[in-house]
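With one protein chain held back, the other chains of the complex are shown just where they sit.
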Amino acid sequence: MKFVRDSVHGDLQLDDFEVKLADTPEIQRLRRIKQLGFTYLVYPGANHTRFEHSIGTMYLASRLALNLELDDETHSLVRCSALIHDAGHGPFSHVSEGGIDNSHEELTSKLIKESQLGDILSEKFSVKEILRVISGQGPLGDIISGELDVDRMDYLLRDSYYTGVAYGIIDVERLLSNMKLENGLILHGKGVQAAESMLLARYFMYPSVYQHHTTRIVNSMFRRCLAKLLEKGVINPQEIYRYDDIDVIAAARAEENYVGEVMERLDNRQLYKRVYSLKLDEVDHPEEIFQMSPDSIEKSEAEIAQELDVDKDFILVDVPEYPTFHEMTTPVSVNGDTVMLGDVSNLVRALKDARFNHADLCIYLPEEYAEQALKINFLDYLDISH
Amino acid sequence: MKFVRDSVHGDLQLDDFEVKLADTPEIQRLRRIKQLGFTYLVYPGANHTRFEHSIGTMYLASRLALNLELDDETHSLVRCSALIHDAGHGPFSHVSEGGIDNSHEELTSKLIKESQLGDILSEKFSVKEILRVISGQGPLGDIISGELDVDRMDYLLRDSYYTGVAYGIIDVERLLSNMKLENGLILHGKGVQAAESMLLARYFMYPSVYQHHTTRIVNSMFRRCLAKLLEKGVINPQEIYRYDDIDVIAAARAEENYVGEVMERLDNRQLYKRVYSLKLDEVDHPEEIFQMSPDSIEKSEAEIAQELDVDKDFILVDVPEYPTFHEMTTPVSVNGDTVMLGDVSNLVRALKDARFNHADLCIYLPEEYAEQALKINFLDYLDISH
Amino acid sequence: MKFVRDSVHGDLQLDDFEVKLADTPEIQRLRRIKQLGFTYLVYPGANHTRFEHSIGTMYLASRLALNLELDDETHSLVRCSALIHDAGHGPFSHVSEGGIDNSHEELTSKLIKESQLGDILSEKFSVKEILRVISGQGPLGDIISGELDVDRMDYLLRDSYYTGVAYGIIDVERLLSNMKLENGLILHGKGVQAAESMLLARYFMYPSVYQHHTTRIVNSMFRRCLAKLLEKGVINPQEIYRYDDIDVIAAARAEENYVGEVMERLDNRQLYKRVYSLKLDEVDHPEEIFQMSPDSIEKSEAEIAQELDVDKDFILVDVPEYPTFHEMTTPVSVNGDTVMLGDVSNLVRALKDARFNHADLCIYLPEEYAEQALKINFLDYLDISH
Partner (left out) sequence: MKFVRDSVHGDLQLDDFEVKLADTPEIQRLRRIKQLGFTYLVYPGANHTRFEHSIGTMYLASRLALNLELDDETHSLVRCSALIHDAGHGPFSHVSEGGIDNSHEELTSKLIKESQLGDILSEKFSVKEILRVISGQGPLGDIISGELDVDRMDYLLRDSYYTGVAYGIIDVERLLSNMKLENGLILHGKGVQAAESMLLARYFMYPSVYQHHTTRIVNSMFRRCLAKLLEKGVINPQEIYRYDDIDVIAAARAEENYVGEVMERLDNRQLYKRVYSLKLDEVDHPEEIFQMSPDSIEKSEAEIAQELDVDKDFILVDVPEYPTFHEMTTPVSVNGDTVMLGDVSNLVRALKDARFNHADLCIYLPEEYAEQALKINFLDYLDISH
């Protein structure tokens, strides 16, 4: 039995088996993976890590398991799944996903199988079952990776705590005490308002934190560096889950020319400037933006670079993520019927449109070329009808 | 004008000149220096940096300056001094001080003089005056580096926030609004209780955080690595303020043998064990503990290593810091007289003894040798009368 | 100069003139008026008073005045207006408004004119001007009584703090630092998200707190008692602002029969039961619900009482307030143009519909008659087409 003091949830308890899991190099590595990548360049307090998030998620999973009255073994399975669910994350969390073909869930699966993590887990559980829970399959899958999962609850609270942005505060108590487990998690009608407020928390955190325009610039800068390091074989994409943030920064600093220089800019916070922003409602077919292929993006970058007479790596075309709202489909039990959250809450429906409108395609380049870039009509260089 | 969102104090404002200072590589580097070194291995949330602490200190300094009704120029001087006061810190903050001959105040002074930080400062201020304020000289010196300074207020609050240890909560409002500036800062009698509580905050934070026994182990392990890197010339002690945490970890990982191996232990949290603890009240002349010279310590380590037949680098004799209580001498204004805090508060006097008793000399070594070390009477190997 | 410790905002400062105002019996009375009436029967912590809210509002008004760079005299006018803005509130705040013909703004005006509050104010200000600010007129009127006013900011934060319902947390910093004063307050585009989140805070606080179904029951019970006390002349409606919560409860306890009995029920939390709820979307002409006259409601109550063979005072038909959204019309400055918040935020538009749907007409009666009431088709007794 061991206690870990968490700044968000207080004293968290791990049993001996969980301590053994937490003490593997695979989980300890998460102490050196920042939860929000380079967001600390925007919010100086955002230095929190996947490790804290992992034990925080375990704690919330455990509280939900208690409410659902799971038997001891299942409870333990859920706890351990939560503890290791992010083991496959690459350096700087989601920021490193761009250049990698596999999802972090797939990488977690691969990692577990080939590391001592898998050995330890199989002392007590079926590894296959753990992987199902982590990847959101089966009735227990909703707990860690569903529409209203404890992973999301923890990161909203935690990101809010460390950035100082109050929008992420959610009523975890109300959510956890209004769920029941049937074929998956079902929310009781009494929890609808708490669920609405959790969606709103996400809605507000997107432009404030996750898609803050400066966050997007630094992440784009870093992604290009990482792509180069992968291309050159300095970093092995098949083993991305072996590196931590330090490895990648040290590797980038060691590079000459482009990568070394951009890393220095990141270190000194000399960021690229946004010279163009295209909102979805400014074009006739916004879906074309999300459909742009990597090749098409690269081609646009090359042409803009040529026009400005700079190296093409200096041009970063940043296509927004498609704003998903899986929470819309959360099953809700109302007067005995099971309906979808989107059906009982017109606030939730409104959010879908509202958020869609926030997204924009942006173009960034070094400050020294920003002025000459003003002459360009960027839309002409993008494969988007206009 | 720019706003930075701080998780502890909220929206903090920087004017254009301060933004220029903050944007220098010297201040940006502080984003990559952890405030509490390796304490994150004990408290997983303790990843906060000298950068946040610097702007937080600037904020508190500014509020104090407003209360003291300083003129605009002096107010600005105090703010900028606070912003840069930690620029000379080496990697992992105080942890790197062991191997360096110069204090971090001296290094800050050297750094300012030779970097663009000095150039920018001298546009508006006398650099000499800034250095006086930072090093606690002159009437303004008390603000940032005195008995009850804003530096300490910020770090107690901040370390408390990020570790989740509530002991560091202090009544900053009451302190800041009960000070006046004469030859230095004087506390009004109404603030005595708040000052007592701030001393208690420190008192409690020592064993819980700053001198937590695991923190001491990891810091000792790291210090030995750093000493080796300095010895080998991998790191230049004269320019310690140019390195960040990443540089040192990357350098240590790149080493073969001892340093590389210890770094791997730190990464995987395979920590040395404490095999011996000597409390001050267990010996006749506790002052001898603090008077042990580096040579004497090294000699002890070598003899213990020989006895155990292991490499002498595996033995770490950790002598505690001498517990100082400068706050005892804080001038307090009571009914027109100026007395010392220690004179009006017997709680403060009691703390001195209480804290002295917490300190102990410890010996650590790798877990695999811990058992065989039990046979040793360590006191025989230390240069302490018994 | 005096400091008051507020649990929400910390140490608040009052100058000598403000202390004189605060020390009048009219403002001290607010210490004995609960901010949320009988809501403490639902949220046991909701015992906070109009007094704290008044000094909290003064504090926020002052911070806004600083941001707007108002001159010292205007700043002081705004502070004092905020301090006294609620002086005309009757016992249990809004709950007592039902039986009174005048709005609390009118009563505040009457009270100020006839009490020493007016005398003190006129030492420094034009009372007429103060009344204009309090009632939301003129450019300064928006500060305390506008679309996004500091009154609302304070009560959302405060009600959230004391009920323990986290929904009321809003980003006051962001709001206050993104306003400018022209013909009235205009929000800068950067503050739109904070404004959205403030509207959402209200949206969530309505069903959770302000219109919680139990809150509505106790308030309806109390309103009937108060109506009786006014009818009998025990309480003088023209001087409602002279009574505090204690006066009214003591008066009600002293009554025999109905009022005394209902007061005892309230004391012992033996609440009426809701036997009927009619949502707006269940009828063809929801506007008819809001248009029901007091006579029509009384007639319905009498007929239901006759049908159930009970005294008509036991039947409480509770018509919801019309959900207003003045915030929709908040002027927002976007790229030099001034538009309305409802135009730039489709989230805000969505809230209007969403909230409208929450409202319902309810019927309550004593638990002992609840079962026999099940046989009634209540809609037949209401003047609503169906």
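The letters A, B and C name the chains in turn, as written, and every chain counts its residues from 1.
Note that a contact is a pair of C-beta atoms (placed from the backbone, for glycine too) under 8 Å apart; a residue touches a chain by one contact, two chains touch by 3 or more.
Since we're looking at a predicted model, the values are computed, not measured.
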{"item": "Sole contact to the chain not displayed, among B:Glu18, B:Glu52, B:Asp154 or B:Asp171", "value": "B:Asp171"}
{"item": "Touching the absent chain when the full complex is considered, from C:Tyr162, C:Tyr241, C:Phe314 or C:Tyr381", "value": "C:Tyr162"}
{"item": "Touch list for subunit B against the chain that is not drawn", "value": "165-167, 169-171, 193, 196-197, 200, 203-204, 207-208, 345-347, 349-351, 353-354, 357"}
{"item": "Missing-chain contacts mapped onto subunit C", "value": "4-8, 10, 23, 25, 28-29, 31-32, 34, 40-41, 43-45, 47-49, 51-52, 55, 161-165, 244, 246-247, 249-250, 253, 267-269"}
{"item": "Absent chain, residues of subunit A that touch it", "value": "3, 10-11, 173-174, 177"}
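Convention: only the chains that are shown with their structure count from here on.
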{"item": "Chain occupying the middle, per Cα centroid", "value": "A"}
{"item": "Geometric centre distance via CA averages, subunit C-subunit A, whole Å", "value": "41"}
{"item": "Centre distance in Å when subunit B and subunit C are each reduced to the mean of their C-alpha atoms", "value": "51"}
{"item": "For subunit B, residues contacting two or more additional chains", "value": "10"}
